[in-house]
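A protein chain is absent from this complex, but the other protein chains hold their places.
Let's turn to subunit A:
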């Protein structure tokens, strides 16, 4: 997973499809990130925050009982234990430091599950910035606790009532808002999506997951590297960060999408939100609405680097249904004492299915990134159980 170059290309994917008024802002972010990422002082500040505020490194937990039931060797990379409850904080702290360095006083963000919004509100509070978070009205209803958390942290949450009233429209609205405030505000994108440099920058900021896991696997596994590396994919940031640590190893990479939001597995080539990638569309080229029980996967596209890894055959993208996801969440809770986020439960569901089908051979070692914890989903689970 290399540097996509000044035009932000991962094969045919990526690029920067933004209106002319945003080109200068993207250039500025790209230049600032390049400079910061090469600066040992910036890296040190970020590493300090990740250690002291987030609690990194996160553990690699063997899932003993579930492994025994499935006949495999399952290791969980515990992003659910990161401060704020998901991997989103890794990315946000990096971008918030960058925003401060660029002299911006406010962060703008889109959010689906609310985890990126909470992480943004948290980083803003920590660094003394303001935060404005765009969230679809439908997601505000199903993730109400996260809306309250953001407000407690001092962020402004702006309801988005257009279109699907989920992550896609929240992202569109954040981009519209950004055009008018580029001088004062920094757009903190929540996944490996958006115009260049965001897909590259967010992957670099999330690669801490894969880099840590690689070292932990080397200590934990006889072979040093797992046979399979599995992560859920919405826009694809926890997966991209995880894969970055293993792309140079023989491990097989598997991204798990929601059946109703499978941009990589079922999309076709298109351009949305500033990048070229694989999107769910109808026969006329209109982007269709994604549907998933997990709001963080309710996005019709996938980050450009995932479309590229798919085309190269380096990673595989598979889908699971809402029903299996709920079962998997409950099974992980009752075997390991871990209630996962419904997004993360997608990865668990695929592992359960693939172990049963033999796709994961008996004894296979599997690293699964548990991207977040399920507190936010408790009311959804309660309704279904």
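Worth a mention:
Throughout what follows, contacts are C-beta pairs under 8 Å (C-beta built on N, C-alpha and C of every residue); 3 or more make two chains touch, one makes a residue touch a chain; residues count from 1.
Going forward, contacts and distances are computed from a predicted model.
Chain not shown in the complex: UniProt lists it as "Tryptophan synthase alpha chain", one of "HTH luxR-type domain-containing protein", "Tryptophan synthase alpha chain", "3-methyl-2-oxobutanoate dehydrogenase (2-methylpropanoyl-transferring)" or "Amino acid ABC transporter ATP-binding protein". Across the entire complex, the residue among A:11, A:71, A:159 or A:270 in touch with the chain not shown is A:270. Only one of the listed residues, A:16, A:138 or A:331, touches the absent chain: A:16.
Of the candidate positions A:31, A:47 or A:179, contact with the hidden chain is made by A:179.
In the full complex, subunit A makes contact with the omitted chain through residues 7, 15-21, 23-25, 162-163, 168-169, 172, 175-176, 179-180, 182, 269-274, 276, 279, 281, 284-288.
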